[in-house]
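A protein chain is absent from this complex, but the other protein chains hold their places.
And then chain A:
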Amino acid sequence: MSGRDTPGADVEPGAAPVEGPGSGNPGRRSGELNAVELVRWGWRQLTSMRTALVLLLLVALAAIPGSVVPQQAVDAFEVSQWQDRHPKLTPVYEALGLFSVYDSPWFAAIYLLLMVSLVGCILPRIKVYAKAVRARPPRAPRNLTRLPDHAAYRDPGSAEEIGKRYAAALRKRRYRVVDTDVDPDGDVVVAAERGYLREAGNLVFHLSVLVVLAGFAMGSLLGFQGGVIVLKGGGFSNNLTQYDDLNPGSLWSADDLQPFAFTVDDFTIDWYRSGQAFGQARGFASEITYVEDATDPDAEQKSYELKVNHPLSIGGTDVFLIGHGYAPVITVRDPDGEVVYSGPTIFLPTDLTFASFGVVKVPDGLEQQVGLQGQFYPTYGFDMETGPYSVFGEAQNPFLSMVVFTGDLGMDDGTPQSVYALDMDGLTPVEGTGGAQFRMDLAPGESADLPDGLGTVSFDGIQQWNRVQISETPGKLVALGGVVAALLGLLGSLFIRPRRVWVRVKDDGDGALVTVGVLDRSTGAGGGEEALEGILEDVRAPDGAAGDERARPAQEEDRP
């Protein structure tokens, strides 16, 4: 801190001392340490600025792996793909917690240590600060010209009057305490101080870091996040069974779910039909109707336009629209015409034109288990080079193209499997004419026979679906409030310039020798010389009489 390397100044209130507790320089520590001393010494080390710095750098370092290795909480699918590609590394990474760095014990250890250090650092500083606020400015050092910014000049006026002028000027410049005193040598001494709020800002900033962390912890322990795909015209009621995926915090319980329900009444997409972004969506929105409490038969029905960047909040739960796509309505019949599979089948978009990929699984009802897998093109196009593709995201000329597999779908052994992909282990592709894989190409309303007289498949129509994300993030306002407070504290801490000014007026019969010293105690941001110049200017201004002898701020050569 600037106070420490300036001769003649005492240590800044609340600053980490140079020696002894909190300094990181445990002065003498020879001989045997007994247990208490050892603990004290350890605590001092932990709460030193140096340790804080090292821990901060460690946090930064520890955060890196999480940006390189895919994270379970961010993209579970990518994690499993990565694990398939690196069978050797996976157990090692797993043991190190590298797939969930930010929940791992070692990451927690670092930031908890940092927080302990922070508390240990902040509490004593608050105490010191509370005292310093009430204290008078410290006595003037004997030799003001040893301060980094100082001026000395002769003034024909009387010492007392000069002192008064300075006191007035300093008050006007909003120095908080201005003391005028006559010291034992008979010199008039003015001492002033300003910028107390800097340290307050610093304390607020550091305390707010704790608040943010508390808010963040609330969110990850008590919150949850889930996703569900809802067909246009379909509905959702908020209970566990309805979610496609759910990612709850460790202290969250399903009883906390708010009993709301909603239906997706309408869904519209605003397509760019020309220009630079032809075929992209300008936006999309769902008209939904919801009730806050579905258990209450009299609950009021409300409607909302749900779109990206405009979530719906119900109680503490937020509902987001994050994606959409097509679900071809597919029916599979056995040779007798009995329906064995029917319904809108969700296909996942693979590109901006909404060419989509999906599967149909028919485990029962046919002679063999049958899996269909294929592409859906909302606006079909064909090109000799690239093959079939989708021209446009809107369903203007929809087309479904699927290949057929038979064998074992792998659905009976109880292991969970994706509804969006076939488990190929037990399946064999069905060949068509000429050795190529058998493929069924269908436009809406068309149907085709499965090979070997297995049955028929018809493409009956298209529905749209919405992907809705539902989450509860308790503590988000705590975290936000914390960051805002931190920012305000930070501004105070960085831009309030704590400053001490001393003026010594020595009356030597023939006028007075005035020395002014400024100690700028901000972290070396400078600015002391401007302050000095300003004060000298102010003192000169009121009566302008004292003429030209009023000196400029001292350069090296005009030291007395």
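Everything that follows uses one rule, which is that a residue touches a chain if its C-beta (ideal position, glycine included) is under 8 Å from a C-beta of that chain, and two chains touch if they have at least 3 such contacts; residues count from 1.
In this section, contacts and distances are computed from a predicted model.
A.B. asks: Name the absent chain as its UniProt record does, using one of the following: "C-type cytochrome biogenesis protein CcsB", "Flagellar basal-body rod protein FlgC", "Acetyl-coenzyme A carboxylase carboxyl transferase subunit alpha" or "L-serine dehydratase".
C.D. replies: So the chain that does not appear here would be "C-type cytochrome biogenesis protein CcsB", according to UniProt.
A.B. asks: Decide which residue listed in A:148, A:381, A:429 or A:511 touches the omitted chain of the complex.
C.D. replies: Counting the whole complex, the residue in contact with the absent chain is A:148.
A.B. asks: From the listed residues A:282, A:302 or A:439, report the one that touches the chain absent from this view.
C.D. replies: In the full complex, the listed residue that touches the missing chain is A:282.
A.B. asks: Determine which one of A:53, A:92, A:123 or A:436 touches the chain that has been left out.
C.D. replies: Spelled out, the listed residue whose C-beta touches the missing chain is A:53.
A.B. asks: Among A:160, A:292, A:318 or A:441, which one touches the chain that has been omitted from the display?
C.D. replies: With A:160, A:292, A:318 or A:441 as choices, the missing chain is touched by A:318.
A.B. asks: For chain A, which residues reach the chain that was dropped from this view?
C.D. replies: These residues touch the chain not displayed: 1, 4-5, 16, 18, 24, 49-50, 52-53, 56-57, 59-60, 63-64, 66-68, 71, 73-74, 101-102, 148, 216, 219, 225, 272, 275-277, 280-284, 308-311, 318, 320, 322, 469, 471, 473, 476, 479-480, 483-484, 486-487, 490-491, 494-495, 523-526, 555-556.
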